[in-house]
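All protein chains but one are shown in place.
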Amino acid sequence: MKFLHYILRNARRNPLRSVLTVASVSVCLFLMMILISFLSINDEVNDSVRIFNRIVTMSSQGFGQPVPIVRVSEIAALDGVIATTPFSWYGGKYNEEVMPFAQFGVDPKTIFTIYDELHLPADQLKAFQEDMTGCVIGKKLAGDRGLKVGDRLPLKDGAYPVNLDLTIRGIYDGPANRDLRMCMFNWGYLDESLKRDFGGRGSGNAGIVVIKCRNAEIMASLSKQIDKEYANSDTPTRTQTEEQFGKMFAEMIGDVRSFIGNVGLAVVFSLVCVAGNAMAMSMRERTTEVAVLKAIGFGKPLLLFFVLAEAVLVAGLGGVVGALGSKLFFDAFDVARYSAGFLPFFYVPWSTAILGLALSLAIGFLSGVVPAFRAAQLPVVTGLRKVV
Amino acid sequence: MKKGAKSMPNKLAIVLRGVSKEYRRDEIRIPVLFDLDLEVEEGEYLALMGPSGSGKTTLLNLIAGLDHPTAGEVCVRGQDITQLSDSELTRWRGNHIGFVFQLYNLIPVLTALENVELPLLLTSLSRQRRKENVRTALRIVGLEGREDHYPRQLSGGQEQRVAIARAFVTDPYLLVADEPTGDLDRSSAGEILELLVQLNREFQKTIVMVTHDPLAAQRASRILRLDKGQLVGDIAQSQLGAIL
Partner (left out) sequence: MIPLKYNFRNLRVRWVTTVMTVLGTGAVVWCSAILFGMVDGLQRSLNVSGDPRGLIVCRKGQTNETTSGVELSKAESIVTLDGIEHDEAGTPLAALEMTNIPVAERLNGSHTNIIVRGVDPESPKLRPNFTVVSGRYFEPGKGECVVSRNLSKRFKGTSLGGILKVGEKESYRVVGLFTAGGSAAESEVWVDRQDLERNTGNRGYASSVRLRAASLDGLTTLQQTIEGDPQFKLKAWTEPEYYQKQERSGLFLKVFGSIIAILLTIGAMFAAANTMFAAVSARTREIGTMRALGFSRFDVLISFLGESILLCALGGALGLLATIPLSALTFGISNFDSFTEVTVNFHLGPLAMTVAVAMTAAMGIFGGLFPALRAVKLDVITSLREL
C-alpha cells in the first residue's frame, strides 16, 4: 500500500545487514528443507501409489520369515486379482560396492502389468522374459553407470548364497518419484541356482508378494481373505495396501523423525534470535526517526506495522531464497546418484517448500515483535531529546 | 502576566492555565515549569527565549501535544489537550501541528518529495491530490526541481526548507519550531527565518518558536523570556527596539 516504499527503503538502509540476515535465514531454511523433505517425500510417494491398487503380502513375523512361492499362484487365482509377482530381495554387491542399488527377484511375465507406471519397450520386455539370466534396470541407474542393454551385471554375496550372473535385457522408465535405480531379475533364476548348487536351502521363498487388484474397493477384503487363508499355516501372512507397506518402512526410521522435529524447532529459534537481533540493532539506530514519526502523527499501530512489515520482508526474502531455492536446486541436480544407494531419488515437494516459506514469514514476524513494541512504546520526548 | 498589545480582537490559539511540569528520575523529582499562564492569539509569531535549562523546550512540547503537564490546562483551539489519551493526542498532532526541528529530522531513505508527503499519508487524500499538495509546498519553500533528491544530497538550509514544507503541507493550525536555525550558517538561517515570516504574514500561520538567537527572535511578533521555569518577560515586537 502507500507505505510500502518506506518499508522497502528501510530494509535497504543497511544493505550489508539485510544481506547477512537473508543469508542466515536462507541457509538454515535450505537445511530444514532437506530434513523435512526426507519425511515428506515418503508421505508423498505413499499417497501417490494409492491409485495403482496394489497390495503387498509379507510374513506376519517380519522380513526374516519366508513366504512360500506357491502362494504367488494361489493368490493369482483369487477373484479380483489381476496379477501377482514374487518380490524377493537379494541385496548383493556389485563390483565390491555393497548394495549400491536395490535388487529384486520378480516374475518377468507379470511385473510390468503390476507396476504399470513403469514402462519398458515391448522388445526389451520380450527379451527379459525369454532370458532366464536376464534383468531390467532403471533408467537412472543406467545413466549413473553408463550401462546399456546387453551389458553384464554380476551380483554376489546377497541374501542368498548364490551369485547372480545377469545380463541387462531392458531399461525401464517411469515417473520421477519412483525408484528408477532398481535392478529386477528373474526369480526363477535365483531359485534354480539355489536348488542346483545349495541343495535347495533357502529356495522357494517369494520374499513378499505384490498383487495388482482390479479396483480400489476390493483391496481391503482381498487382504483379509489372503491373511485368513494362511493364518493357521507355519508362515502366516500380513497383507496390506502398498501405501500402508510404505508407511511401515517410514515408521522404522523411528527417532529420526522426532530428531528432525527438534532440529527444526532449534533452527527456528536460532533464526528468530538472529533476525530479531538484526532488527533490534536497526531500530536502535532509528530512535529519533521513530520519535519524529510519532510527533508528526503516526500512531502506535502504524509504527508496529512498519517494524513488523520490515522484519517479515527481510526474513521472507530469506525464505524465498532458501525454501524455493532448495526446490529449484534439487530439481536441477540429481543428488541421489551420489548417495551410494541410500536414496533412489530426492526432491523437495511443493508442500514442503511452501511450508518453508510460511516458516520464514513466521520467523520474520516473531523477530520483529519486540523491536516493534519498543518502537511503539517509545515516548516521543525521549526520542527527540537531542544527543549532545 | 502581560498580554501582548492587540490591535483588534483575535481568537485565542493557545491558552495555558496553571501549567507545571516536573520530571521523575527514580526517586528524584526535577521540576521544570512552575504554574505558568499564557495566552497566544491566532496569527501571532511567538519566540520563546531563555538560558539552557529554563524549560523553553519543555513548554514547546506541552503546547505541541508531545507531553502532558503535571498540573494545569493546555487549551489549543479551544480544546483542552491534557484530557486526550496517548493515541488521541497522536492523531490530534497529525491534524493540528506542524513541526520544525533544529536537526531537520528528515527521513534519510526518502526523497524530498516523499519526506514532505509523509504527513499526508495519514490522511485519506488520493495519490494525485497528495502529489499536488507536496509540489505546492515545495514551490513555496523554493525547492522545485529538488524533489527527487535525498537529504544527504541537500545542504543544511535546503534540508530545513524541506522540513518546513513537511511541517505545513497538511495546513496545520499551529507551527512549532525548536531552534530552527540552530545548525545553520548565517545566510541559510536568514533564508529560513524569511520563510517563517512569510508563512506567518501571507498564510496567517500561528508560529511558536524556541530560539537562542536574538536575530531570529527579532523576526517574531512577540518574545517571551523564560528563566528557571517561569515567564519573566513578555515583549511585543513594537517594544523590542527599546530593549535591544
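We call the chains A and B, going by the order they appear; numbering starts again at 1 in every chain.
Here, contacts are C-beta pairs under 8 Å (C-beta built on N, C-alpha and C of every residue); 3 or more make two chains touch, one makes a residue touch a chain.
Note that the coordinates shown come from a computational prediction; the quantities given were computed from them, not determined experimentally.
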item	value
Visible contact partners (per top-of-document touch definition) of the missing chain	A
Touch criterion as defined above, residue of A:Leu8, A:Leu39, A:Ile82 or A:Ala159 at the omitted chain	A:Ala159
Contact with the hidden chain (one of A:Gly80, A:Gly143, A:Gly204 or A:Pro236)	A:Pro236
Candidates A:Leu35, A:Leu147 or A:Val381 - the one touching the absent chain	A:Leu35
Candidates A:Lys109, A:Arg201, A:Lys224 or A:Arg385 - the one touching the absent chain	A:Arg201
Positions on chain A contacted by the hidden chain, ascending	16-17, 20-21, 23-25, 27-28, 30-31, 34-35, 59-65, 91, 98, 156-157, 159, 161, 201-202, 234, 236, 238, 248, 251-256, 259, 262-263, 266-267, 269-271, 273-274, 276-278, 280-281, 342
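Keep this in mind: only the chains that are shown with their structure count from here on.
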item	value
Chain A-chain B separation of Cα centroids, rounded to whole Å	65
Complex contact set, residues of chain A against chain B	2-3, 5-6, 9-10, 12-13, 288-289, 292-300, 380-381, 384, 386
Of chain B, residues touching chain A in the complex	61, 64, 66-67, 86-87, 90-91, 93-95, 97, 99, 101-103, 105, 107-110, 114, 118-119, 121-122, 127, 166
